[in-house]
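Yeah, one chain of the complex is gone here, protein chain that is, but the others are all in their spots.
Here the chain labels run A, B and C in written order, and each chain numbers its own residues starting at 1.
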Amino acid sequence: MAIEYIAGEMEVRGVYKSFGHGKEALEDVSFRLERGKCTVLCGPSGCGKTTLINLLAGYIVPDRGEILLDGEPVTGPSWDRLVVFQESALFPWMNLWDNTMFGPIVQGRDGKEAEEMARYLIDKVGLTGFEKKFPYQLSGGMQRRAELIRALINKPKVMLMDEPFRGLDAMTRELMQEYFIKLYEETRMTVLFITAELEEAIYLGDIAYFMTVRPGTIKKRMEINLPRPRTYRVMVTTEYQELESIAIKVVDEEAVKAFHLLRVKAGLEPAPKKKVE
Amino acid sequence: MENRAAEIIFEEVEVKKRKAARKEGAKTLIIKTLSIFAGAICWYILSHTIMTKVPDPIVTITGTIETIQTPWFYKSIVYSIFRVFTGFCIGTLIGLPMGLLMGWLRVFRDFTFPVFETLRPIPPVAWVPLSILIFVKLELSIIFLPFLGSFYAIALNGKLGVEQIDPSLFRAAKCLGANRWQVFRYVVLPGALTAVFMGLAIGMGMAWITVVAAEMISGEYGIGYMTWQSYNLIRYHDCLLAMFTIGLLGYGSSSIIRMLGNKFLAWKKVY
Amino acid sequence: MKKINTGNKKEHAYETREDVGAITRYIRRKISWGTFRQPLSILLMLIVWHLLTTYEAPLFKQVPKPLEVLNTAISSVPTEAYWMHVLYSNKRVLSGFVIAIATGVSLGLLMGYRTLFQNWTFPCFEVLRPIPPIAWLPISVIMFPTPEMSVTYLVFIGAFFPIVLNTLLGAVTVGENYKRAAMSLGATPKYIFRRIILPGATPSIFVGMMVGAGMTWEMVVAAEMIAGGLGLGYMTWDAYVVIAYPKIILGMISIGICGAILSGVVRLIGNKIMPWRQLF
Partner (left out) sequence: MIEKIKEGHIVVKNVTKVYDPYGVNVHAVDNCSFEIVPGEFMAMVGPSGCGKTTMLNMIAGFDTVTEGEIYLDGELIASAKRKLMPGPDRMVVFQLGALFPWLTVIDNVCLGPKIQGKFSNEKELKEKGRELLSVAGLEEFENTFPMNLSSGMQRRVEIVRALMTEPKILLLDEPFRALDAMTKSVMHRYLLELYDLTGRSIMFITHDLREAIFLASRVFIMTTRPGTLKTMLKIDIPRPRSIDMISSKEFLMYKQELIDVVHEEAVKAFERGERELAI
């Protein structure tokens, strides 16, 4: 059994978002999520990546600019764009099965089909036998996979992943990435994957965007033409290394800038003077 | 430049948002003030319909103005404050070291904590008769109650505070070559301070509750005694006055502790 | 990914060898000095109490001896009067506590869920909250026609504020991500309230109930001591008045046990309806 997904296409056009004076998060951000591609957004911490996800999901509205899904403007949260959160947002009071079935139930399509699909997905990520366990009884890696399938069962048009593997140790993270690649290569849905790790970005993505520090804008676009299906061995190829060294330079610049910004925040250096023409 | 354009956009949005927020804030403030009045009106209606014995707000206010001119009122306050303060201080002096040691040393905890846990379910008020037997003198037996009430809260929070300290801090201190006394001085004491102040605030609240109960049951003078005595003298509005005075005093003393806490805990942003 | 073989020979050999050591170590730990300390400390307390009272140390001249208390307990526990006291106190505590839970939880949830409602009610709360519940006693006597109702009201007031505040806190602090996830998946506001906010606030509600349960016994004892009638608080005070001192201690112990049972029951129910929490 395989699940049919209808991949969507999203476009972000000239988006601005601010949370008050001195807390400008996004400045003139524009990019496209191409149909059936895995787009990776990479930037230092605190560059407004999470704000961007919240905008795409429809939890908050942009101050300016527009966000389109298949040409239609986004108005609010809906299950055609699903978020996998940074910290696990599995409901701690429901077991794995109830968590997975939450979407189908609230949407009123909790038939045999949905149950079959849940069973298929749970098996796919190797969680069979854990259906009756509560989130606290699962390991960190299992929780992330459970969250992945809770989103997937709703057949979203776009998956929005907000640093889903953050906080896992390097080795578990690598295995989680393998699960993700397997699922992605099978479904070929549209994915926006946000991360702060370069390796992850290059390993998983088809297109990578690099963001600047706050207020965040897109700094560079990079095509990643590594072959698919990918395995962890891709990380020791020369092509990968070349891409990585380009990316490192971009990111290193931003990291230094972010560090400078921290010092400004601590009041050790004067804020950069506003240019007035 | 582009940057400049972005700034103008942000500025515009900012102004709009601030206006909306101000409007919302004003509305909330009005509702909050009105709600106090609404409460007073409810009180008035209740006192004239179902609970006819309860004095209405107007009677209470006129009675209050009369009472606060008498020395009796102030004498009561001073007595209660003295009792709470003494009991609380003794409670801190005994409870704090005990709590810290209970959290820190296993042997000490094993010997004291079971006793502590056995006695704790007995509410301090239930100690009143026994406290009279033990201390014979009335004043001492009343002070025993705020002591007991604050003691439990302070000791328990001290213990929890030490237990919550990240164990790697203990390890780090040992690594740096600290001996037992230095571990206590540099890790246990400052590490538990947040919880200790929490315990002090709760203990202060308990001290007021217990002192009022003790004064009602066996006291002479004191604000709790005043509450009960006013009832016996059918000066019901004084009951209400005493009630609110106790509330104010309790709130005030907790605020003092909170202020002290903020002063000591400069390394912590929120308390 | 392939499954790995667990039956590693070397590992196995170690396990059997260590098993023997484990058993002896287990036994040694079971009978170690540390396990005796805790019961020992209780025993020590009883001995100290006995010594202090028999040799009439200062302050302890009038305090009854442990054996006297035991004798009193043996003679008075089987009597009907004792159980009437227990029954009455428990009845008051339970009715006040149940009313406090019912009103407190619903008010707290409503306040957490609707900001407008919170703005209308919360200021009045803040004015009344610092007043120790015991100070309500004379007013409660005037407010209600029967003494029974006034005592219940006192118990109610004792438990009410902690429950409301903790419920409010719980409802407000339910993780934003949970609400967002549910919203994305297509849940209606009503459904979110029932399946997300309510369970999310439950741990906090139970914390409030634990605190409230502690206050209920404090209140009932104080009220009974002052207002009289029946009940364990009255029994304790009456024992003092009629100079039956050992009975004071009996009363205190009975109150302690009843209080412990009440918090135990609350904790048990909490664990039962929240299996998704590791401990409570």
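Observations on the model:
We take it that a contact is a pair of C-beta atoms (placed from the backbone, for glycine too) under 8 Å apart; a residue touches a chain by one contact, two chains touch by 3 or more.
Just so you know, these numbers come straight off a predicted model, no measurement behind them.
Touch with the chain that is not drawn comes from one residue among B:T52, B:T70, B:Q164 or B:Q182, which is B:Q182. If you put the hidden chain back, the residue from A:V15, A:L41, A:I149 or A:L198 that touches it is A:L198. The chain omitted from view is touched by exactly one of A:W79, A:F130 or A:Y209, namely A:F130.
Touch with the hidden chain on the side of subunit A covers residues 44-45, 126, 129-130, 137-139, 141-142, 166-167, 169-172, 174-175, 196-200, 232-233, 235-236, 238, 241-242, 244-245, 248, 251-252, 254-256, 258-259, 262-263, 266, 268.
Think of the hidden chain as still there; on subunit B it touches residues 166, 168-169, 171-178, 182, 186-187, 190-191, 193, 265-269.
By definition in this document, only the chains that are shown with their structure count from here on.
Centre to centre, using the average C-alpha position, subunit A and subunit B are separated by 46 Å. For this pair, subunit A with subunit C, the centres built from the Cα atoms lie 45 Å apart. Across the complex, subunit B meets subunit C through its residues 28, 31-36, 38-39, 51, 53-54, 106-107, 110-115, 118-119, 121-130, 132-136, 205, 208-209, 212-213, 216-217, 224, 227-228, 230-231, 236, 239-240, 242-244, 246-248, 250-251, 254. Subunit A meets subunit B in the complex at residues 16, 18, 20-21, 24, 27-28, 63-64, 215, 274-277.
Across the complex, subunit C meets subunit A through its residues 175, 177-178, 180-188, 191, 195-196, 199-200, 202, 274-278.
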